[in-house]
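A single protein chain has been removed from this complex, and every other one stays in its place.
Chains: A and B, in written order; residue numbering restarts at 1 for each.
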Amino acid sequence: MSPVPSRNQSPGTALSFDAIFAKVQVRFPAAGAGSAPNGARWIEVPPPQALGVANFLKGDPALSFDSLCCLSGIDLLKFPAAEKDGPTSDALVCAYDLHSMVHRHEVRMKVSAPRIRPEVPSVESVWGVAGYFEREIFDLLGVEFSGHHDLRRILTPQDWVGHPLRKDYVYPQAYGGVELRREGQTFESGPYK
Amino acid sequence: MTISVGPVSDSIASWLSGRGLPLALSEIVAVLVVCVLPVIGIVFPIAGVAQYFERKIAASMQRRKGPMVGAAGIVDLAADMLFFWLPRWKRRVIARRVERLPLLGALLRQVRQWGLGSMAADGVKMFLKEDMVPGGADRLLFRGSTYLALTGAFLAFAVFPFSQWYHMGDPPVAALYLGAVTGLVAVSILEAGWSSNNKWSYFGGIRAVAMIVSYEIPIALAIATICMWSGTMSLQGIIAAQYHPGWFSFSGWNLFQSPLLTLLAGVYYIAALAECNRAPFDLSEGESELVGGFHTEYSGLRWGLFFIAEYSDMLLVGGIFATLFLGGFQSPIGEQWIVSLPPFAEAVVHTLIAVAKALASVGFMMWIRWTLPRFRIDQVMKLAWTKLVPLALFCLFGLALTQLVAAQRVGVVQVVYGRYLSAPVVRMDLFSWFASWVLVGGAIGVVVWMAKRAAPAQTPEMRRLLGKEAA
Partner (left out) sequence: MNVEREGDFITLSMGPHHPATHGVLRLEVTTDGEVIRACKPDIGYLHRSIEKIGEFLEWYQFVPYTDRVDYVCSMNSNHAWVCAVETLLASSEETKLAIPERAEYIRILFAELNRISSHMVGLGSMTMDMGAFTPFLHALSQREFINDIFEKTCGARLTYNYMCVGGLVRDLHAGAEDEIRAMLKGLEKAMIDFNRLISSNNIFRARLAGIAAVSAEDAVSYGLVGPNLRGSGVDFDLRRDKPYGFYERFRFDVPLGKAYAGADGRLGDCYDRYVVRLLEVLESIRICRQALDQMPPASGVEDDPVGGWCVAKAAQKALRKPPVGEVYFRCENPRGETGYHIVSDGTKFPYRIKIRTGSFTAMSIFEKLVPGLMIADLVALIGSFDIVLPEVDR
């Protein structure tokens, strides 16, 4: 119908990661920049500040991160150290992939929670979809989101024991009277085990 | 005191007593035969095979084959029976050779596609399914609702005019009786829904009652209008009033007398669809919402009885539509010749015509069902109370006016139709007919034009989707 090829609707106000991080760090000095060997970069936010940073990222007119694309939970228990013999972490990380419909830029924010009592403030009031994402992370990884209006299991049954996506998860022997694994069966990484 | 339901039972009774049976017994037997024959001989078989035809009609509209059970067909069966000594493969070879004959083979190949075995399969399935009554259900009501549904459907057949010489009864208030008796179906659906101890069935039952009770009003208004137009509440009298002794006997039918009657026919048909819980009004059994609605918990023959009740209801409603608007059992052409036939022949021909018209109406209902989506309950109620009832009232008053005017212009006449004499009715002459069509048709056209003007124009995307303009 249109005579010209479809054009990217970007208005040209997209910011780079450094610009976004600079704005965040001005307001929240505790925020750090993380990076991965493959070039991925993210804003590392301590748990108490997570809600404040989230509100800022959404509310600031130049940033306008109005869309929470993905909130994934990562268990760092078996993640290799950055350098040989370097320190490993056993934290539970919540990675927020944010996108702005207005400016069409993206950023990733990570909140690390300690394994013993993982508590992260809920960003449900900022992005409504976080309600379901956080329930899923609570169900599968055990991170408690404070301020969530209805934090209960979502994918596993309500009386399931344990958090399946954790790297040290022990598969239950039985559920509801039904045997779930053969004697001696383990679930290590790799096929055919 | 004689026990009789008309000339047919009288003749059967006299024949039986002539054979030596005591008079009272022969009268009772005659009455039973006359009353049971339409139900067992006409309604039950039609309701039984209606499921097969419904599925085939649906399949042809959906561009698929439909039920193909037993599609091996009669040729294979005949070959199996006639050449029983041959091995199976040889019999099949013979069957395939027969099917390759020029004309007969084409017909037989077509019959092969009909899959007539599905009728038998349906029947057997219904009998063999487990008959469960859900725990916690009200056992008496659960069982009784099916019987009540059947009763409601079949009671109305007691006054259904199959022909002049053969009917079960012709009370002078038949139309009133009809309106009263068809309400039993609503009670039975509510009973089924409540007694199933299932919230979804309960919803279905409530919806059905609300809908059926609401649509009783347009039906009653339509029937009352026809009674006013024909001057009598007796169904035979209504049919007699539609008799036209020329060759084109359909010109006497109520449908063509006045545009208001055509409108009323539409109102009655829509309300009749709702009475039968047929799409687009099938929200009481709405499969997509309520799984099975009021008949979720019924299985096997109990469900079969419900659906027989539904199809009998459809047949009945179609038959009443034919009686009120299409001249009942009259043939569209050459009726004066048929009505002068001897009684037995006349009964057979007329019954066939009546049933054919009812079946045509049922087929149309099936066509509508597989075309249109379903209403929501509040839209159903809105349609009944804000659209159909005012329309029916408009037709009622309009026809009263038409009758008054035409009576003064042309006068009233009593039509002699076979063994019946109609009440004094108005016969529209050509001028009145044209004038009424022009006036009323013009008014309706103006209303439609105004509605079209008020409706928003179609968006270009919708026009593109409908193929009205190229991309």
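Brief remarks follow.
Keep in mind that, in the parts below, a contact is a pair of C-beta atoms (placed from the backbone, for glycine too) under 8 Å apart; a residue touches a chain by one contact, two chains touch by 3 or more.
Here the structure is a predicted model, which is why all the values come from computation and not from measurement.
The hidden chain makes contact, of the residues B:Gly117, B:Gly179, B:Gly252 or B:Pro280, with B:Pro280. Looking at chain B, the residues touching the absent chain are 58, 61-64, 136, 138, 194-200, 202-203, 279-280, 282-283, 286-289, 291, 370-379, 455-456, 459, 461-462, 464-467, 471. Not every partner is drawn; the one left out touches chain A at residues 1-2, 4-10, 36-40, 66-70, 72-75, 78-80, 95, 97, 101, 104, 108, 127-129, 131-133, 136, 140, 153-157, 164-165, 187-191, 193.
To be clear about the criterion, only the chains that are shown with their structure count from here on.
Inter-chain centre distance (chain A to chain B, centres taken as mean C-alpha positions): 63 Å.
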